[in-house]
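With one protein chain held back, the other chains of the complex are shown just where they sit.
Letters A and B mark the chains in the order given here, with residues in each chain numbered from 1 onward.
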Amino acid sequence: MTAASGEFVPPRGGSKLARNAAIIVGILLVGMIALLATRGTSTPISSRIVGQAALDFSGTTLDGSTFRMANHRGEWVLVNFFATWCTPCRLENPQIQQFVDSHKADPVKVVSVAFSDDAASISAYWVKERNTWPVISTDTGLIGLDYGVTKVPESYMVAPSGLVVAGFFGGVTASGLDTVIADNGGMAVAGVGTK
Amino acid sequence: MSSLIVKGSPLRRWGPWIAVFVVAVGVLSIATFGTLSAPTAQDRVSTISNSVKCPVCSGESVAASNAPASQEIRRQIAEQVQQGQTDEEIRSFYAAKYGQGILLTPSASGVNVLVWILPIVAFAIGIAALVIVFRRWSTMPAERATDEDRELVDSALRAEADDSDIDNDPHGEGASR
Partner (left out) sequence: MNLALGRAGVTLGLAAAVLGVITVGYGLIRKRPDLVRLSRWYAALVFLGGFVAACAMESALITRDFTVKYVAENGSTKTPALYNFATMWGALEGSIILWALILGGYLVAVVLKFRKRLADPLVGWAVLTMLIVCVFFFGLMAGPANPFTGFSPPVGFDGPGPNPLLQNNLLMAFHPPMLYLGYVGFTVPFAFAMAALITGRVGEGWLLATRRWTLIAWGFLTVGIILGSWWSYEVLGWGGYWAWDPVENASLLPWLTGTAYLHSVLVQERRGMLRVWNISLLCATFALTILGTWITRSGVLESVHAFTTSSIGIALISFFALIVFSTVGLIGWRGDRLRSPGRIDSPLSREGAFLANNVLFAAFAFVILLGTLFPLAVEALNNDRVSVGVPYFNRMTMPIGLTLLFLMAIAPVLPWRKASAELLRHRLIWPAWIGVGSMVFSVVVGARGFIPVLAFGLGGFAAGSAGRQIALATRRQGWRGFVGRANGGMVVHLGVIIIAMAFAASSSYVRQAEFTLTPGQSAEFAGHTLVYEGQNRKQESAKIVDQVLIRIDGTGPWAPSLNKFANGNQTIGTPSVRSTFKDDVALSVIDIRDGENGSVTIRVTVQPLIMWLWIGGGVMAFGTLLAVFPGRRRNPLDAVSAPLPMEPPKEPPKEPTGVTP
């Protein structure tokens, strides 16, 4: 096979150390490579607040009124964190609009909270997209921290009971939101609070 | 060097080393127990924020990143320090909110123990392998060298000893490469 093989007698008497070591190392490396090859791209840390009570927050919306989370007990509230510079957020925007439109008569609220963005670009964006739901655009850093937002778009569905029932990491779809509501009791459980 | 020839009493010969040892221990104990100012609140904030991962960045600590979220967390940590919370309390506050992944030091519980234990195990195996191999070498019979080889080696050694210019150093430092 090669030029030199067969012309050299290896020293006898030793164990097949190299071969055995190679086999062991090989097996370990197979495991490592299998591990590495099967990993997808890294998922960032995500919030652990699903299942916990939603934290209260309040903020000023574009029309100057105040949105306070605690006032919406008894409704389904989608808290949506977004930024105008984030493409997936722009992509999910029509879906949220569709969700809002389909629940005009229901005890369902959507509130968007800006994430690392400035008020001017948000109001421009809101006008351009003709969004009809409230958005909090200033002093939103602590709200994001409270909800453990890591990467927008990120949304949380808060049940009428005040419990966070689902987190959406990445864009939402109207049907996905409806499914979450249906799975958690639907409109029947709403209205037990203030309204 | 003539000092390689053993002479004098052990105390005389090892005296300088004892002095080195004594001074070293003295200096190290000053260094260890000497007045070290207690960490200020600022220092604690930077220590803690160095061990908490920035939740919105890729692979930076809260201290290292200038993302708005990190700024908020730094501010929050400063507040928590001021409120008198311990480092551990503050860290577990973030762990509860974001999961263990937010802490840059893996906890020593569950499967995470492995990341602390495995290096020690591997190091112990390495040392054990060295010990075993030296044992085996020390009991191994001398190599089966022919007389011819020995002559060759001897003559070369003689040649080297002759031109070894470092004071006839029998330990071969002259050929240290």
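Everything below uses one rule, namely that a residue touches a chain if its C-beta (ideal position, glycine included) is under 8 Å from a C-beta of that chain, and two chains touch if they have at least 3 such contacts.
From a predicted model like this one, the values you see are computed outputs, not experimental measurements.
*Asks:* Quick one: jot down which shown chains the absent chain touches.
*Replies:* A, B
*Asks:* Applying the definition given at the start, please give the residues of chain A touching the unseen chain.
*Replies:* Residues 2-5, 7-8, 10-11, 14, 16-19, 21-23, 25-26, 29, 32-33, 35-46, 85 of chain A touch the chain that is not shown.
*Asks:* If you put the missing chain back, which residues of chain B would it touch?
*Replies:* Residues of chain B in contact with the hidden chain: 1, 3-4, 6, 13-14, 16-17, 20, 23-24, 27-28, 30-32, 34-36, 42-43, 46, 50-51, 53, 57-61, 63-66, 71, 74, 99-106, 111-112, 114-116, 118-119, 122-123, 126-127, 130, 134, 137, 140, 143-146, 149, 152-157, 159-160, 165-166, 169, 171-177.
Assume only the chains that are shown with their structure count from here on.
*Asks:* Can you name the residues of chain B that touch chain A in the complex?
*Replies:* 53, 55-56, 58, 67-69, 71-73, 76, 96-99, 101-102
*Asks:* Taking the complex as given, what residues does chain A use to touch chain B?
*Replies:* Counting only chain A, the residues touching chain B are 42, 44-49, 116, 141-142, 144-145, 148-151.
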